[in-house]
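Right, I'll just put the structure down here and ask away after.
Omission of a single protein chain aside, the complex is shown with its protein chains in their original locations.
Here is subunit A:
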Amino acid sequence: MATATLHATDTHDHEHEHHELGFVQKYIFSEDHKTIAKQYLISGIIWAFFGGAMSVIFRLQLGFPNMDLTWLKPVLGQWIVEGKLEKEFYLALVTMHGTVMVFFVLTAGLSGTFSNFLIPLQIGARDMASGFINMLSYWFFFLASIIMFSSLFIETGPASGGWVIYPPLSALPQAMPGSGLGMTLWLSSMALFIVSQLMGGINYICTVINLRTRGMSFTKLPLTIWAFFFTAILGLLSFPVLLSAALLLIFDRSFGTSFYLSEIYIGGEALPNIGGSAILYQHLFWFLGHPEVYIVLLPALGITSEIIATNSRKPIFGYRAMIGSMMGITCLAFIVWAHHMFVTGMNPFLGSVFMFLTLIIAVPSAVKAFNYITTLWRGNIIFTPAMLFSIGLVSLFISGGLTGIILGNSALDINLHDTYFVVAHFHLVMGAASFFGLMAGVYHWFPKLFGKTMNKNAGYIHFWFTFVGVYCVFFPMHYIGLAGFPRRYYSFTALGNGRMEAFVDMNMFISIAAILTFLAQAIFAVNFFYSIFKGKRAPQNPWNSTTLEWTAPIEGIHGNWPGEIPAVYRWPYDYSKPGSSVDFIPQNVPYSATPESNFPEENEEIANEKEIEGLLDIQNSAYSH
């Protein structure tokens, strides 16, 4: 066994290990990555319920336009007018649902939780490179959350121009109530959010580069870490562009500039602004907006790689191809943004360039999908709830990805742009898939996060309700979109001489499915919070996994490992290795300890083990400030 891990001699002198931290330092302004991860997770879950509740309210309007909503008055107050949802508030709900889900749940809640939790534990580091900046990152996010949340309660309502907040609608307070104070709060909140992302991302990148334990070369990193690494790079390079876009918009709104405004009439009156370009905003926005979908999706894909390999008891198929495809997706993510703008009057030639680049993404995506399937193929599959959610992710990723090929086509997009077809596409491939990744991650790492186990049966029920529910919600939307229903509309009564009424039943079906799916999440919430306090104590390595986090004590101590950090000798996917008597060999087991299962080239690596162990002093010196 790994000799290095068994040394109990505590050579590193972490002075803060010897005194107890106060409550505030331990649970609130904590610099420990594990605590920060939990803070992100719980904030994300709370936001997810708000975001989901908003969607349920506007689904009521879409599925049952004649329903009497007076019973919602205690919650929504003035936003219910004569038993009907106020039209402006409908737009606000759509906007806030998008903002909350994309940024607060699937960016902060997903990547914030698992990058923070898993990077130090899986690469063998005592904590993030800078615990202080990591803490600031969370509290900036918290402040952003508070501001965004408070905008729900102001009289003119929260931002209502869609989560993309295109000017001139968002730039002119007189354009709609939601473009007033609500938009100001949205912009302030997002500016803080971007700062938070920046601090988090810089930390993730530097930690992965500098704090890998001895032996943990980049080609021995678990795919989760690769995914978080690419995610951080995407965020690092795209969020600043959104910051610039938002700052310019703030100036247009509050200081009379005309960056995005030109020749606009409101209520028959001409505005003085000339010379700006609203399309410019779209370019800047989508330079973030497209990478953002991968910021949301890549961590989920990384988590899935890990869980599928573990629970198939098989090495991941095509480890290097997985890294390569993620790298490809990361690079392509920066040069396809204009596929969101095919109908802005863009030069058709330029459109076909962006179309071509967009369709290339199908290649790395397909590589990933096939690698998941081939990993599952003839595997010794163990259907844990985490595994089910991971397989569910693969399913959603494929069915949502296929429509991406259709939408990436600049000619077809003319017809489908801003219809429910688009809504169906991105909810499957990015929304639901990433949500499934988040859920898979929570079920899989819950024993590590809280030292307890979640109820398995509740997990199964939660999965099946969610999986069937998500398809029932989003699959019919494709038809509605093909029929020409535009997204974000309050009602369809005036469209097409009543022709649209043909889809009333389908809209009703979607709404019922959405409500049931939302309610099913209560099973998760109860299971989650109950298990934190009352769950069964988890074993140290419940899934017989190979990665380093399972070698750390279950209590989650400060500094992660009581003695030396374990060294790493092998890749993270030695499951069911021929010749081995056990069906998994952890990363910290040297090849010299497993002569019965080594491949010839691995026998050669035994000679290097001394060198890897020799790096211990250098590694320790990094921690002795």
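Convention: a residue touches a chain if its C-beta (ideal position, glycine included) is under 8 Å from a C-beta of that chain, and two chains touch if they have at least 3 such contacts; residues count from 1.
We adopt the following convention: contacts and distances are computed from a predicted model.
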Item checked: UniProt protein name of the chain not shown, from "Zn-ribbon domain-containing OB-fold protein", "ABC-type sugar transport system, permease component", "Cytochrome c oxidase subunit 3" or "Spermidine/putrescine import ATP-binding protein PotA" -> "Cytochrome c oxidase subunit 3"
Margin query: Touch as defined at the start, partner being the missing chain; which of A:42, A:67, A:169 or A:206 qualifies?
Written below: A:206
Note to self: Among A:145, A:238 or A:560, which one touches the chain that has been omitted from the display?
What the structure shows: A:238
Check: Where the complex has a chain not shown, which of A:22, A:83, A:256 or A:595 is the residue touching it?
Finding: A:256
Checklist line | Residue touching the undisplayed chain, where the options are A:272, A:578 or A:600 | finding: A:272
Item checked: For subunit A, residues in touch with the removed chain -> 123-124, 129-130, 133, 198, 201-203, 205-207, 209-218, 220, 236-241, 243-245, 247-248, 251, 255-259, 272-277, 280, 283-284, 287, 567-568, 611-612, 615-619, 621-622, 624-625
